[in-house]
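My structure is below; once you've seen it, I'll send some questions.
Note that this complex is displayed minus one protein chain, with the remaining chains in position.
Order of writing sets the chain letters: A, B, C, D, E, F and G. Residues in each chain are counted from 1.
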Amino acid sequence: MRELLRRVGSGEVGVEKALDELKTLPFEDLGFARLDHHRSVRKGFPEVIFGQGKTPQQVVKLAEAVLKRSSQLLVTRVDEAAWEAVREGAPDAVYDAVARTVAVDRRKRVRKKPGVTVACAGTADLPVALEACVTAEAMDSEVQRIFDVGVAGLHRLLGHVEALRSANVVVVVAGMDGVLPSVVGGLVEAPVIAVPTSVGYGASFDGLAALLTMLNSCAPGVGVVNIDNGFGAGYLAATINKSAKPS
Amino acid sequence: MRELLRRVGSGEVGVEKALDELKTLPFEDLGFARLDHHRSVRKGFPEVIFGQGKTPQQVVKLAEAVLKRSSQLLVTRVDEAAWEAVREGAPDAVYDAVARTVAVDRRKRVRKKPGVTVACAGTADLPVALEACVTAEAMDSEVQRIFDVGVAGLHRLLGHVEALRSANVVVVVAGMDGVLPSVVGGLVEAPVIAVPTSVGYGASFDGLAALLTMLNSCAPGVGVVNIDNGFGAGYLAATINKSAKPS
Amino acid sequence: MRELLRRVGSGEVGVEKALDELKTLPFEDLGFARLDHHRSVRKGFPEVIFGQGKTPQQVVKLAEAVLKRSSQLLVTRVDEAAWEAVREGAPDAVYDAVARTVAVDRRKRVRKKPGVTVACAGTADLPVALEACVTAEAMDSEVQRIFDVGVAGLHRLLGHVEALRSANVVVVVAGMDGVLPSVVGGLVEAPVIAVPTSVGYGASFDGLAALLTMLNSCAPGVGVVNIDNGFGAGYLAATINKSAKPS
Amino acid sequence: MRELLRRVGSGEVGVEKALDELKTLPFEDLGFARLDHHRSVRKGFPEVIFGQGKTPQQVVKLAEAVLKRSSQLLVTRVDEAAWEAVREGAPDAVYDAVARTVAVDRRKRVRKKPGVTVACAGTADLPVALEACVTAEAMDSEVQRIFDVGVAGLHRLLGHVEALRSANVVVVVAGMDGVLPSVVGGLVEAPVIAVPTSVGYGASFDGLAALLTMLNSCAPGVGVVNIDNGFGAGYLAATINKSAKPS
Amino acid sequence: MRELLRRVGSGEVGVEKALDELKTLPFEDLGFARLDHHRSVRKGFPEVIFGQGKTPQQVVKLAEAVLKRSSQLLVTRVDEAAWEAVREGAPDAVYDAVARTVAVDRRKRVRKKPGVTVACAGTADLPVALEACVTAEAMDSEVQRIFDVGVAGLHRLLGHVEALRSANVVVVVAGMDGVLPSVVGGLVEAPVIAVPTSVGYGASFDGLAALLTMLNSCAPGVGVVNIDNGFGAGYLAATINKSAKPS
Amino acid sequence: MRELLRRVGSGEVGVEKALDELKTLPFEDLGFARLDHHRSVRKGFPEVIFGQGKTPQQVVKLAEAVLKRSSQLLVTRVDEAAWEAVREGAPDAVYDAVARTVAVDRRKRVRKKPGVTVACAGTADLPVALEACVTAEAMDSEVQRIFDVGVAGLHRLLGHVEALRSANVVVVVAGMDGVLPSVVGGLVEAPVIAVPTSVGYGASFDGLAALLTMLNSCAPGVGVVNIDNGFGAGYLAATINKSAKPS
Amino acid sequence: MRELLRRVGSGEVGVEKALDELKTLPFEDLGFARLDHHRSVRKGFPEVIFGQGKTPQQVVKLAEAVLKRSSQLLVTRVDEAAWEAVREGAPDAVYDAVARTVAVDRRKRVRKKPGVTVACAGTADLPVALEACVTAEAMDSEVQRIFDVGVAGLHRLLGHVEALRSANVVVVVAGMDGVLPSVVGGLVEAPVIAVPTSVGYGASFDGLAALLTMLNSCAPGVGVVNIDNGFGAGYLAATINKSAKPS
Partner (left out) sequence: MRELLRRVGSGEVGVEKALDELKTLPFEDLGFARLDHHRSVRKGFPEVIFGQGKTPQQVVKLAEAVLKRSSQLLVTRVDEAAWEAVREGAPDAVYDAVARTVAVDRRKRVRKKPGVTVACAGTADLPVALEACVTAEAMDSEVQRIFDVGVAGLHRLLGHVEALRSANVVVVVAGMDGVLPSVVGGLVEAPVIAVPTSVGYGASFDGLAALLTMLNSCAPGVGVVNIDNGFGAGYLAATINKSAKPS
């Protein structure tokens, strides 16, 4: 744009022609829209592919497009078939079968920043919790996993209090009654990101019960993401962690 | 009925006439229905009056009917106007303005049986918690109140663990996220009766959130009653406590 | 802890070191958390495995862990494949195909305590009703089954009134309109645990209708558990029965 | 129309003119729409005024319009103010303060046909039950009221079995758990019209719980109307009773 | 019972013994419960088997039990496998593949009573509409089917006005917006039984939209049954038709 | 912007300064945002004030701001107090007490374009229907009102078929069962805008029933706006009418 | 009808016979119903077949019936099997595998009218967006597709502002948060038809979240259709476009 103005100033370009050009200039050049490319560069991966409901072919095509202009790739909600398809073109891709993610990182020596803790209660919540972990790690956070809490009573959780308190941000994943984030929120000072899961039956209504519990949490400092949205939680956690002071 | 059969046996009453009489005999004499009077005698108050939506006149009329054949009376959800009206005819009635109950007990020296503990988290839950207390006490349970838990973090609740564990049955009243019964259920061995309250705002949906939390409780041994149903919880607790072994 | 204090008193341990040790001491040693082990011992089975959504391998692994430190095991919501896998390592395991439970009991001569009655209306409610039965029996209650009520009219239920009244606690399982607990609650003095099932269609909304019916029951003395939660009902019933006076 | 055609045949009216007339003829003359006036005549009151949300002036204006062409009037959901306004112009109007209805009947010696029974459980359901009674009576059904059932246990209801069975149609009004229609439906052969009321609190969700219970009734032969719709139930009952064989 | 009383009168049976016997006598002998057998005889089929969720074996077993004491059988929601199993033992059984019903009628020369009309709008509603037809016919009503209305605009429905008006009772089956019963209710004088179906998508929420439309119908004289409950509608219609005056 | 470029071209303004100015230039100058002023001019009123929940002072302040730069004003959901306040400063303002709107139009001789028809069924829907009328008229559409349909049967509506068919767009307002738009949609060729109202009770759930009916309408060509959103419907109708060919 | 009247006038037909004929004349001759054929002719396809839930045989039969009296056919929600079946009898049928539509157009040289723009955000919304496109095209609108907006930030959408603004009507398809129609509604002057899709997970509740967003849109001029109802949106758009002034 500066170049354009310069040429207007020098008479190389007429006023009407400049006006036309300004109108058709891609919006990313107009300030507010430039951001999009900024973000990609800054955050380390330009776009995350949501694999659910996409054919392996669609996933591969999108993955290739991303890898053409980026050294990183993250695909979430990806099944085995899509994974097989992706790794043909990207042999360095890493698949996490529980988290259902495919990740590629072609950068050299990236130091992950500590500060994100992901906690969950039961085995059934693992896919969501791991999706959060993988996402935060792809965004260069080091993630501490606390996956054995909630099942056998308070003492297990309380045994991890120090680990929870040392984090810059804590992601808490829970289904059924969704109680864990309230309890953790009462124990830690850092922001808590609560992720309800669809784990449960009957009046859990596919995660609605856990979602409502978390939204109504008596402990302040809790933000909630969509049911089963491990990606969103990991993304938000990494975003918070990125700008946190080194502890 | 025995008398009727006796008169049939003695020829005083003919078969057809006896048959007729059996048909029109009140059902309480036919075994299954007798229960109702049984219960009244056993439980100490024959019928509880639900005051909500009733005029003072209606409440007074029902109260008088109860007191005519019983030495006990319990009215729930009663406002000041109805209370004023009731005490004119029953000067020994006791009004609890927070619990919104009126109680009369004309029996002599009743020993309340210990074993019921009622816990709640916040000031706003007090009306429901106290309704549970008054109800259980009217049914001859001694009630231990733990009303200062839940507000300022886990440590307050944990300071009452012994008191909670010594109960035969624990009533836990909570609004908003309704988390307290799950936590208590993880700490005590006794049955827990969870009472969601309509305390909260937004996505608490007038107690729905707390209700769902409690129904989905990960801690086993938790039974749930209707939102704000302090009476039902107190009644159920007293019923369990009544048949409990002395601890 | 006493030992620690003794050593502080004797000078064996310095103040700062004692402080550190107090901080890192496992919480189960601090009173409230020790409970967990208490409970396992007392209740006869340390942990129940919720089989739904777990692979046969996961179930087997958890079952082995439980049986290593316990003489009892209960797995609920278990399918045939998991059952086959479990019995390889535990040939004395008992599978109930309708209740979908696997149970192991290696204790000698356990006397079950009478007092729990489980009632249900229709064939379709049987899996939930039987899950309640198996759970209560694993917790050493003797269970009376009344499974033929509700279908053909009131008279069938009324024919069981005596059996219902002799129980310390009655579990009532019902789908569709969920009416049965209200009717039973009007007939018996004992606490009633109502279990809505997802049996029904249309406006039953997978058990929501039955759940709401039960929560709004006009008969007092009714506590409700989650939809299809036979385990929770059996657990709560056994807990109440355990502390009941012998009738 | 026959007349028109006759005049076309006789040449009194030309084809184009007849065509025009046919187009502008009120639809009630074209068969399907004539019904409306038929109905008014047959059913004894041409239109029922729903008073809720209308000003006294609006109610009076509508009432006068109805009484100008009819000897009967029924206004439902009418408050005292509207009632005062109506009776100025219609001194023979009858107000039922509980049912919230105003009725006028200027016909001579109407014989009501027996066959409608209206049952309800509690005092709070009376307004809806009475609205059903008044409506059915205005439509020339004789109504048997059974208003003391459901409160104190099954035996009260069972004491009225004969009365329930003698009806051509039974209206059952119930709030809270809405259980009564299911029980009555199991006892009688006649069609049952179930009316949920908004009576209750908490998880009754303003009558939703009772509505769902009734829609899922295990007893066949039950039709449901809207929450609190006493008018609709009375109307439907009278319609069924009108065409019933004399019993 | 008369016999028992006679023997008491004659001294064959003592008073206490008679009392005992009365207590244990099946409730069907005590008047209210006798009804159940009354109904079976009167209505022509003692019990309807709900086939959904039952194995072919269960269906066959129940069917055999019914046919042992009855000359009629009706099974609803039955799939082909169950049908194959039933007809082995009952070669005279009739299967309606769309209605998903199996019916047996071994009575001689039954005259069906006219008066029931079943209307529906679209092809997709046919299973529910036919279930209503088969049920009403099994209960000895003659059913008039109007299945081509609603699809192509009002004129189709209006072409059937006479047929609709001649019925004693009209069953109207509709999915999606559930508008048809309101329109029919405005055209006929007879009671209308509205059946919402789960046909639709999106905001039809599996029949909820149609259900709510019908419950809120502006046309009086409409009773609603559960979503997809063709059986209930047919049963209620036949019940109303049975007691209707011959037209 | 052209001016700026011209000055850059002439050297009056330097490149860096122009760049700065471009950054801070209000976005309405950058093409996409200029639209906003375009719209105001074109549509005849720059901004509509939603009066609900605003104090009279707030409404007056906003109204004055609008009238300062525009010759038209529309305030919706305005109560009498706000109206009194507004007319002090704008004596030419027109208040519609039923529609709850205040309108000012200081333009000279505006010809309204015919083509919008607003239909509603009952008196209670009038506020919403009139809000639609006032809004469309403020946007220079001539509105035909059909307010007497739906109450007394189909024939009334059918009597207006020609009027409905002559419109470019039809707004149909209905509460309770919300059936009217489906019926109108089957009769007319023009687009239908359906407006559910919160009129009703019980299972109308404050307009939800009508909303769902309309969204599921079997008649194509129906678009739905929010419950009670007469403004939105009038706005959309006027927008469609504005670009319609003269009929 | 004119012919009939003429013959009555000429004496060829008697009055009674004419009356009979008028009664049995299809309602389409009576004015209001004639419309139906009018519409078919005008709109270019007499009836659209909703393929979902229909067997290939049913679809073929309906398709043949339509093609017998029309030169156009549109089948929506059709799977590959039905498509194979249809093209046997109609080799000129065109199948769109993503839109799941089959279309036949045997008219010669139809000029599509420009003015409809269909926008959607993500790949997963394509089937619904394309169904809208195919429908509008079958109704002779030329459709501009904008399918790459919404994914990577505002700038993509803003790059299409001119294209959006040039339309007579814009269809906006979106799942998940359903935000796109609000943003587009703020940018364009033309009416916006918003189509929520069931794309999403968790608290999207199968499109409910997007539906509510759209109904509550702050931008005026937005009408909403049912979730996933691409057909309805395309139909409504074509209807609006048809009567729009040429731009």
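Just so we're on the same page, a contact is a pair of C-beta atoms (placed from the backbone, for glycine too) under 8 Å apart; a residue touches a chain by one contact, two chains touch by 3 or more.
In this text the structure is predicted, and so the values were computed from the model without any measurement.
J.: Name every shown chain in contact with the chain that has been left out of the document.
T.: Output: missing chain touches A, B, C, F, G.
J.: Out of G:M176, G:A190 or G:I227, which residue would touch the omitted chain in the full complex?
T.: G:M176
J.: Which one touches the absent chain: G:L208, G:I227 or G:I240?
T.: The single option touching the absent chain is G:L208.
J.: Using the document's contact rule, name the residues of subunit F that touch the chain not shown here.
T.: Listed in rising order, the touching residues are 26-28, 32-33, 35-36, 47, 52-54, 58, 196, 198, 206-208, 211, 226-229.
J.: So which bits of subunit G touch the chain we can't see?
T.: Interface residues of subunit G facing the absent chain: 121, 150, 153-154, 176-179, 182-183, 186-187, 200, 202-205, 208-210, 212-218.
J.: Tell me which stretches of subunit A touch the chain missing from the display.
T.: Here the touching residues of subunit A are 31-32, 35, 38-39, 42-43, 48, 158, 161, 165, 168-169, 187-191, 193, 211, 215-216, 220-227, 231-232, 235-236, 239-240, 243-245, 247.
To be clear about the criterion, only the chains that are shown with their structure count from here on.
J.: Farthest chain from subunit G, going by the mean of C-alpha atoms per chain?
T.: When every chain centre is compared against subunit G, the largest gap points to B.
J.: Which chain pair is joined by more contacting C-beta pairs, A-B or D-F?
T.: A-B
J.: For subunit D and subunit E, what's the span in angstrom between their mean Cα positions?
T.: Once rounded, the distance between the two centres reads 25 Å.
J.: On subunit E, where are the residues touching two or more other chains?
T.: In subunit E, 31-32, 35, 153-154, 158, 187, 202-204, 208, 211, 215-216, 226-227 touch at least two other chains.
J.: Write out all the pairs of touching chains, ordered by chain label.
T.: Listed by label, chains in contact pair as A-B, A-C, A-F, A-G, B-C, B-D, B-E, C-D, C-E, D-E, D-F, D-G, E-F, E-G, F-G.
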